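Beneath this line is the structure, given in structure tokens, with notes to follow.
Complex shown without one protein chain; remaining protein chains in place.
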């Protein structure tokens, strides 16, 4: 616990209350505050350029160590991935205007629509709020994914903001992150297969993979371990894309209409909710199937 | 839970594994990634100007509602204030180079020393990491302060970065925040005394205080409720300043020295730890008593 | 002229040359410089976001006074407008990647193509070079437009940089400037017609125009002075757009081909040169007729 110590001699503010000049002081406290208010002018305006997509990306801090200490399974821990996406969903539900989020490993990217005026487009507010909401959610929902296994300490994430002026640029950003997911997951899959099933030490596995291309890695999996990488979990190979979808929801309500008996009446309403996809977002198909995510370029 | 849906038709990446061109694809995945990597050049450099104090301030999002829902006591809830300071301490212990933090109500300011090179002084990294560590700590330590009362949802904080070139500017910033604490706490103290002890409605109390100066508020407390505001809790009147202090710590260890019996030997070592102060930081005394917080201006 | 004064006592650097330690000093002058070089790290990176049009706009400083002192004709001085466009052409010929410039009154806007890497897209370099080249050209070409009328003092311009992510945004920017030209020129045309032909004082003319709409102004010109505003000079009504155009240029060269007499041979080559347009750039026609100015949005 914090140890609260009183000032040894008492500060100027405090002691003046004990003297006849106390009232003098008090009546001038607003004046005192206004004397300091000039410091507000040192804040800089970091408004994001209009008509650009605003991307906030979070990365786990020291997650290698965090994964060790919390015994994450190798090469992927579904509980950890689930918790990341649960936290990302919490961010999307809290902040308006996020049209898509993409996550893999210990990172998550959030894309605000180009016309968003959320937080007046102030970069610092956008990224700190995302980082904060994500982090508090990570601890809050831990138990849903890890059950009785305790969280040993509060984890940290850092973030950044990047702007993309065109749909092409934004899609290339997301493609870049998914290509990264693919490369890392293929490597990790082979690496841990060599270690866990092939009996190699981690040093031997590292050695074995030095200089190999993706094709070589695929070959090792297939010929030595009878694993078709393509049949591995889409969650691991593709990461997770979260988008908003409208659904019709039908509930019933007990109502009494005129000249009728009271009865159950079905009520259908359209609700927006966050859906998760584990599929390719590099090609055109995903975007053709979800035309509402991106806005027109020439606006 | 997130609902994971497989892509209906499968993305381009996935399907190509099922064809003879799979290897072709795989061997070019690194190439594919490098094709997208140009998007990194859209990141902007937000390095903080050298030789300036870097202040990160966090503010609670919708904490009025959060306080209501978690039944915070009025006008101050010591559990909530304690949790804020506990989370701030977690930030100080995690991030290097924070020389002082000051908090009151639902806000906390963190001051990095002017020569800090933490995160290469990148503003976005500094503020998101502070926001993240603070928020995850807030949830993590909730139980220490609120016991069995459950946290209903993960709270959010937003942040900003401000630079101060001189010691005077930095001290005026902290003075501004403490003057704000004073003004708000005096108002809230009188307001809730009028309501809780004086039997006024909140509307009546608001009316009663309209246009009053600090002196008037002090007078109301003293003449009507026999309360000397100056005797109220320093934690509430002054907020909390966290600084690093060196302490001698003496422990004992069982040792066996040559030609002696094994015995308890006292071991003293100097340890840096975070200490909390609830005192005036506007005047010179606090700064004279802690000369290590600020660096020389002309460096 | 500047009066150069020697330091009264001589600086440290100078005097040390006169002592035996001179060589010590000299051999350490590189070291001395490197000791100061840390100050370079105070420069900030102001790279313009990629894939956006970069617009640099210049505005004359105190040109109202400058126009008075150099007896510019009212409401428009063709010499002054010609000099502005001549200076703008000098900028376009000096800096690569400007695809269009638009000027009116004492302002000129320069548009760099979205993929430009000129000056590594550093905003400060781009705008200062434009401001500098424009200003030196203004003085340099003064005589071409004002003949023997002397330039009384060196004029100043200030500038700014604005980024536009889409073709629509850029065209709207240029439309905004041309709409401004139209509104000002209509006002000025009526105002000075009332004064110069109608015999009103400037105060009376101002009064007469207070609250009038464009239609009213047009009406005054037509019914009272028999002027059809639409027949006024396009240069004044539309301002000036400068763009690059390819032209075939045919010159002749005296050559001796084998087995022939020496003779004049026509040589045709394609040359890019700056052309000026005084036409509407708000509608689509201008852009359809010059499809090379803008690049595709989705790149």
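A, B and C are the chain letters, set down in written order, and residue numbers restart from 1 in every chain.
Rule of thumb we're sticking to: contacts are C-beta pairs under 8 Å (C-beta built on N, C-alpha and C of every residue); 3 or more make two chains touch, one makes a residue touch a chain.
Every value quoted in this text rests on a predicted model; they were computed, and no experiment measured them.
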Given that one chain is not shown, which residue among C:98, C:163, C:195 or C:293 touches it? C:163
Residue of C:77, C:280 or C:295 in touch with the missing chain, whole complex considered: C:280
Across the whole complex, the chain not displayed is touched by subunit C residues 1-14, 17-18, 22-23, 26-30, 32-33, 36-40, 42-44, 46, 58, 61, 82, 85-86, 89-90, 94, 119, 123-125, 127-141, 151, 153-164, 169, 172-173, 175-176, 179-180, 182-183, 186, 213-215, 217-218, 228-230, 234-235, 237-238, 240, 242, 274-286, 289
Omitted-chain footprint on subunit B covers residues 49-52, 163-169, 297-299
Please give every residue of subunit A in contact with the chain that is not shown. 41-42, 44-45, 47, 49-51
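We adopt the following convention: only the chains that are shown with their structure count from here on.
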With centres defined as the mean of C-alpha atoms, identify the chain lying farthest from subunit C. B
At the place where copies subunit A and subunit B touch, is the share of residue numbers found on both sides over half (same) or under half (different)? same
Between subunit B and subunit C, what's the gap in Å when you average each chain's C-alpha atoms? 50
Centre-of-Cα separation between subunit C and subunit A, whole angstrom: 46
So subunit C residues touching two or more other chains come to 49-51
